[in-house]
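Only one protein chain is missing; all other protein chains are in place.
The block that comes next holds chain A.
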Amino acid sequence: MSRSNANLKRRRPGTDESGLIDSERAVLNSIKSKGNMGIWTRDIKLETNLTDPVVSKSVKSLMAKNLIKEVVNIQNKGKKHYMSVEFEPSKEISGGEWYSNGALDKELIKAVQDMCLRFLRAQKVTTIEGVHNDLKKSRVLTFEPSREQVVDILNSMVLDNNIIEVKSSGLGDYHSIPIGTVCYRVASGAGVAKGGPKKGGFASIPCGACPRISVCTPDGPISPATCVYYTKWLNVEF
């Protein structure tokens, strides 16, 4: 920062060259010293030995001067944390690349998943690098996804049973992919790419989802004959 003499002359008593009073300087130092981890207001108080009102006043003023920012700590969303503006919250604080403002960015995840699914549908089978390149080329995302992020997304889609992980055999659809490379394809259900989990025999009937199955007996107060779940189910079906 370059300062003119005029500024120096006008400096308030007790302020340093950047125009901060001592308490603000102390608070800023305390916050800065925590780097990308940020610090909780209470800890600032302990570190600086300042009183509550002074700390809050300093924080307010530092915020106004755009020297610090408030960050959400994923570990403890209720506690106000501050960080110096030069830093970006670490993974421990933010929750990772998929978090924004302390919350999982489900919209973003869904959007990227949908894009991946479209690529996979178009190409039948592709590798991590393939998806990564497609994502980069598409320029729909406002950021450049890392390879790890692509892996995260693909893995989550495997867990959702929307795609399946396979190893390339070098034959047929895989002819352009080296043998043994991990690749992905859209999960198919009887030829139609519907994906998602199949409903099992047990899960298709009321008892499969019943919270009372352990107390349900043929002649007891909860029984198949008087079962409200069945009645509702059978009435909906017809």
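Everything below uses one rule, namely that a contact is a pair of C-beta atoms (placed from the backbone, for glycine too) under 8 Å apart; a residue touches a chain by one contact, two chains touch by 3 or more; residues count from 1.
Note that contacts and distances are computed from a predicted model.
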{"item": "Omitted chain (choose from \"Ubiquinone biosynthesis O-methyltransferase, mitochondrial\", \"small monomeric GTPase\", \"Cytoplasmic tRNA 2-thiolation protein 1\" or \"DNA-directed RNA polymerase III subunit RPC3\") - UniProt protein name", "value": "\"DNA-directed RNA polymerase III subunit RPC3\""}
{"item": "Residue in contact with the excluded chain [from A:Ser90, A:Gln123 or A:Ser156]", "value": "A:Ser156"}
{"item": "Of A:Gly78, A:Gly201 or A:Pro221, the residue in touch with the unshown chain", "value": "A:Gly201"}
{"item": "Identified contact with the non-displayed chain, of A:Pro53, A:Gly78 or A:Pro218", "value": "A:Pro218"}
{"item": "Positions on chain A contacted by the hidden chain, ascending", "value": "74, 95-96, 98, 103-104, 106, 109, 152, 155-156, 159-161, 164, 166, 169, 171-173, 187-191, 197-205, 207-209, 213, 216, 218, 223-225, 227, 230, 234, 237-238"}
